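What you see is the complex with one protein chain gone and the rest in place.
So, chain A:
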Amino acid sequence: MGDHHHGPAKGLSRWLFTTNHKDIGTMYLWFSFSMFILGGAFAMIIRAELFQPGMQLVEPAFFNQMTTLHGLVMVFGAIMPSFVGLANWMIPMMIGAPDMALPRMNNWSFWILPPAFLILAGTLFMEGGAPNFGWTFYAPLSTTYAPPSVTYFIFSIHVLGLSSIMGSINIIATVMNMRAPGMTYMKMPLFVWTWLITAFLLVAVMPVLAGAVTMMLMDIHFGTSFFSAAGGGDPVLFQHIFWFFGHPEVYIIILPAFGVVSQIIPTFARKPLFGYDSMVYATAAIAFLSFIVWAHHMYTVGMPVAGELFFMYATMLIAVPTGVKVFNWVTTMWRGAMTFETPMLFCMGFLVLFTIGGFTGLMLSIAPADFQYHDSYFVVAHFHYVMVAGAVFSMSAAVYYWLPKWCGRMYNETMGKTHFWISFIGFNITFFPQHFVGLAGMPRRIPDYALQFADFNMMSSIGAFIYGASQILFLYNVIATIVAGKPTSEAKTWEGAEGLEWTVATPAPYHTFETPPQVR
């Protein structure tokens, strides 16, 4: 068993039966990209319908299914697994470990995802249609008035939750137990730190989501009344439980993105990260606060004033650690010897656009103001600024940044930069006007709108098609790199890069560290 020199197996069994963190990371990444394309296709249908006022392409019932599945697939299928894939690939290499702590469970965490999404997407072809109650699946829309396919939706959420919990336990065990000698906690790369905290959040809130869908299941099939006032329950109870999961969930999505940006900006500024310690503490503070702000998603539900005030102030507090992070990134670049390769461009885009999303978040946190913004396109604009320009941009940055290390080939820089600029412009054309129509009162999740919103919506749709097309370019660039990119064997792809992953050979060998590296 001491033989560490074996390479990957041949054929399909390599992927089905693998226990290798790099194989599993690769599968996560490709799976999440395919989900990104699927969720993106749903988004294109939504934007095509909203291209002009009036009914254009699809039935309103189908439109509801599209908004629901777009959200679910993007959150649970595209963004979360993409960062898990990144964690699988990078964390063992960054901390000097031979593999993940629990490799067989690691494979299981991945393999239950594709069938769960197959079932979820399969609901589209079921009688009564796919889930149509929005990705937040508020009761009673998701219980009393739900289509029969809701049962399949519930079980796929259970399975996704199981996958996330197992994946997170693995990451926690890896980081706590597998660090190379000398790799103290406060020497870990920030990506590892943010993922450790994210994994903690996942283990804490995924079971709560499982509890929420279990209550739905019981209400639908077994006559309980958790979410029915007629039996003494309360539909608002659903919202509380859901958002107790849902708010930490948005940090689960963005914290690994923070980690990626904290790796890339120092590389291209050729300066160490400014305020490393404060970055760690800020991440922990954000994670703590994420547990006590959930009701800011439900200001208009009729909470007591004391509740509104508590959640408002707690929410505003989050701006402090987030501000620490943004200022640290900016200060890292200050007087740095900066160059703007594709990963850095995406990080710059992230920095500007995520901060805009942060500011609109601050606007939304003000309870009295939120009574106007609630459920409008302003909210849609806000969370796409943090989800797309935040999480997806940083994910693109991460792929360009580490792709040469992964496959030993260099991507086409011109094509990468083109991808960035089309994405950046397309993204802003799509979502910036949505702030205006939202403030003017256009509600979200409705297939039709008043005539005065027509111009901005057409603009939005055109932007969405541009953004969508730019992702095809991304896919092409990645495949072209893997198949026929310029081979590179430099251990350190980027001049300013720091960290253990840049000390191993390029492309990274199947088993990275056979003996532990000494970290000083």
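The working rule: a contact is a pair of C-beta atoms (placed from the backbone, for glycine too) under 8 Å apart; a residue touches a chain by one contact, two chains touch by 3 or more; residues count from 1.
In this section, contacts and distances are computed from a predicted model.
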| item | value |
| --- | --- |
| Per UniProt, the name of the complex member that is left out, chosen from "Protocatechuate 3,4-dioxygenase subunit alpha", "cytochrome-c oxidase", "Endonuclease NucS" or "Electron transfer flavoprotein subunit beta" | "cytochrome-c oxidase" |
| Residue in contact with the excluded chain [from A:Y138, A:F155, A:F310 or A:F436] | A:F155 |
| Omitted-chain contact residue, chosen from A:V205, A:V250, A:L353 or A:L403 | A:V205 |
| Residue of A:I165, A:V250, A:A314 or A:V437 touching the missing chain in the full complex | A:I165 |
| Contact partner of the left-out chain, one of A:F17, A:F288, A:F359 or A:W421 | A:F17 |
| Where the missing chain touches chain A, by residue | 1-2, 4, 6, 9, 13, 16-20, 98-99, 101-105, 107-108, 110-112, 115-116, 119, 140, 143-144, 148, 151-152, 154-156, 158-159, 162, 165, 168-170, 172-174, 176-182, 184-185, 203-208, 210-212, 214-215, 217-226, 228-237, 240-241, 244, 302, 304-305, 511, 513, 515-516 |
